[in-house]
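All protein chains but one are shown in place.
Read from first to last, the chains carry the letters A and B; within each, the first residue is number 1.
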Amino acid sequence: MTYLPLWFIPLFPLIGTILLGTIAVVSSGAKKGPSEGLVGTLAVLFPALSFAVVAILACTMPEAGIRETLCNWIDIPLFRADIGFLFDGLSRIMLLFVTGIGSLIAMYSIGYMHGDRGFARFFAYINLFLFSMIVLVLADSLLLTFLGWEGVGLCSYLLIGFWNQDIKNCKAANKAFIVNRVGDVGFLLGMLTLVTIGGSSILNYDGLAAFIKMIFGADMVSEVVIPLSLAGILIFIGCTGKSAQIPLLTWLPDAMAGPTPVSALIHAATMVTSGVYLLARLGLMFSMLDYVLLAITFVGMFTALWAAIAGLLQNDIKKVLAYSTISQLGYMFMAAGVCAFDASIFHVFTHAFFKAALFLGAGAVIHSLAGEQDMRRMGGMINKTPVTACVMIFAFLAIVGFPGFAGFWSKDLILERIFVSGPIVGPLVYVVGLATAVITAVYMGRLIIMTFFGKYRGSKESEEHIHEAPAVMLIPMVILAFGAIFSGYLWADSIGITFFRDSMASVVGPAQALYASTNAVSHVNPVIFAALGTVAALAGMFIAWKVFIRARIIGVKGASTVPEGSAASWTFLWDYIHCAFIAGVNILAWFCDVVVEKVLQAIQWTLAAIVEILGDGASVLQVRKVRLQLAFSIAGVALLVMLVVFSGGLV
Amino acid sequence: MELQAMYIQILALVIFAIGIIVAISRRNLFFVLMGVELALNAVNLSFVGFAKTLPAEASVTGQIVPLFSIAVAAAEACVGFAMVIMIFRNKESVDADSYSDMKG
Partner (left out) sequence: MLLHLLVIAPFVAAILMVLNSREDSSASSRMAILMGAAFTAMSVALIVTGNQATTPMEWFHIPGTRGPVYYYLYAHGLGTWMVFLSCGLSLVALISARCTTGKDYRNFAIGIFALMGAMNGTFLAADAVLFFFFFEAMVIPAAILIAGFGGEKRTTAAMTFAIYTLVGSAPMMVALWYLLTIADNFLLLSMAVAIQSLPPYQQDLVLLSFLLAFVVKTPIFPFHGWQAITYSEAPAPLSAILTGAMSKAGVFGFIAWVLPIFPMNLNYISGLMWLGLLTAVYGALMALRATDGKRLLAYSSMSHLGFAVAGVFSLSEAMLPAVLVLLVAHGISAGVQYFLMGVAERMTGTRNITEMGGLSGKNPVFSFLFGTAGVMALAVPGTAGFVGEFTVLLSLWDLGPLPALVGGFCLILSATYVLRFIQKVIFGMPAREYQEGTRTTALEGVSFGTMLALLLAFGLHPAFVTNSLHLFDEVATEETATELVEEVAEPAEEHLMTAEELRELDSTLAASGFSEEERKALLTQIQSIEKVDSVEVQDSTEVQDSAVVQEPAVETDSAAAQVETPAVETEKTEASENE
């Protein structure tokens, strides 16, 4: 059976990028921008086409997946890499929601970006992002994944700094790129470690699997486990950068400087989950490395807890959602840390829906308030923007894990898997995870209450302008809200639906079987976890209701949405730590510039001065009388001749 | 009595020395040039004088070289005088010692 060629999937957004980029560059000189209808159509058409291809392939795909090698990329001694694509259970799920949500958000952006001078440029970036993301997910080797990996980082940089007239946005963009770059270097070095262990073929995912099989076959596990652990740690550093985990998480809250659809697409639904995707993709390797897995679990746990607490202290609606994203990503990493890759990808999947819905809702709120992001100046919006409010409330119920909604199925699944994973660590992490779930419900409840309930706290004149978002924005939101409600039913363990797990079993199954074989897995009735999760969600919502519905929130005048006092130091803890590193580099640079460079210049000057002094000395002999010089030269010749004659010739 | 080659050389040496002394000691540029010419001619004389000591067929070489050097000297004199005149126009002086603008 022949399938559609895989390269069709990234091809469409690439064409879109080129077309829209050309339009953007060509029209940039003109007074009026290009027609928004045309640009918008193109911008949605290409991701949608790509989604269609993915959907067709997803239905016709055989169990083992489709592999396709396009051409050779690098071929030098010691190293060889091909450009090839791999479409299997894992990349199918990822691609479906990447292209699907990507198309929806592109559509939403037509309304959101209406009237912006960089309309075409924005969609060119979005298409480029989708291209990179598709390459990241579809690649069959780590190197090609890395191409997408840096590509999405680049697009994230471009889109965060989209409104580049404001230098603050540019700084946030730079921060995102540089922090990501730190992670990327980890990824790069991790790949190099792998190449030293098993040659360049190991970078291919199939090659890696074959290599690990070979190790088990030859019984050499103990010999390679240390270098493999090094590689695992380095690649995990890459994942912490991209997925905003401790310690490289500071860029994500700042990344909210970009347009809101970007935050929804890149910084909530797709790009930031690529770290989780990579862990699942390399699951077989990670399942061998117990200590690395432990590190992943704990990093995920601390990130989830810390970001949830930081989320409590934010005033900016988008920053609350940013911290919430970090916290949810922490859950996914916790799951990956106990080798529950299917559960973690499931959470990626559901999270993409409800978090995108939340962000789009927040975007609609911001849009209707003409750019206001401070929750202290919102309130009572439920009367004015009912559809947005409904979408956000459904998504809220999904994220806190209210029974029946998407988050309920995925989050409880993760907690269950964590609990049963081991005797001591499992319950410990489980307790923290459950506590985090309570906090999640609290800060999300705070967001909903501050935004939609109570009285409007902004200025009177702005109140009159509040309006519901246009249909082009509402339709994607509603679709995503449906996703937030029902996507969880793809894998509802308690009621016996395991469709999602089965579809991924061929990819992550071996890894999880390997992990299960070395770690005793006890079995507990899933209903207990569901009940505990529900209690946590309800408790959190109750606390939020009690605390925030009555609390008088002071409407503030200042523009800053930054938390104050001790809240700020709690939120910016990791920023402070990064600042220490930056200060170190700056001091080093200062030392080079001011000390080393000056010393080198001094040495040069000294040498030059010595030469000059010698030259001055020699020039004394140059008498300023032509005749005398002539006499000197004749005398010199005579001297030479005499020397030659009396010494008996030259030779 | 035939002219001894030695005497020719002595004469050439004397003329050469006079030429050099004139070139060095006179301040007038024209005299300096004349001194140089004198020295050059002394060398020519020396050539011819030595050529005389050789057998006929070889001596031709020695007589041709002065012809060349006379031609070169003529050209050199032309250029030299032209330069002197140019300098004179700029400086209003033919004093060699006043030409010391080249700094070390």
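Throughout what follows, a residue touches a chain if its C-beta (ideal position, glycine included) is under 8 Å from a C-beta of that chain, and two chains touch if they have at least 3 such contacts.
These figures come from a predicted structure and were not determined experimentally.
S.K.: Could you tell me which displayed chains border the chain that was left out of the figure?
M.R.: A
S.K.: Of the residues A:59, A:424, A:495 or A:585, which one touches the chain left out of the display?
M.R.: A:585
S.K.: Using the touch definition from the top, which of A:170, A:225 or A:497 touches the missing chain?
M.R.: A:170
S.K.: Given that one chain is not shown, which residue among A:29, A:115, A:496 or A:648 touches it?
M.R.: The single option touching the absent chain is A:29.
S.K.: Out of A:601, A:619 or A:633, point to the residue that touches the absent chain in the complete complex.
M.R.: A:601
S.K.: With the missing chain put back, which residues of subunit A would touch it? List them for me.
M.R.: 25, 28-29, 71-79, 83, 143, 146-147, 149-151, 154, 157, 161, 164-167, 170-171, 173-174, 177-178, 181-182, 184-186, 188-189, 192-193, 195-196, 585-586, 588-590, 592-593, 596-597, 600-601, 604
Just so we're on the same page, only the chains that are shown with their structure count from here on.
S.K.: Hey, how far is the Cα centre of subunit A from the one of subunit B, in Å?
M.R.: Distance between chain centres: 90 Å.
S.K.: Going by the contact rule set out above, which residues of subunit B touch subunit A in the complex?
M.R.: Subunit B reaches subunit A through residues 20, 23-25, 27, 32, 96-97, 99-100, 103-104.
S.K.: Under the definition above, what is the set of subunit A residues touching subunit B in their complex?
M.R.: Going through subunit A, the ones touching subunit B are 618-620, 622, 624-627, 630-631, 634.
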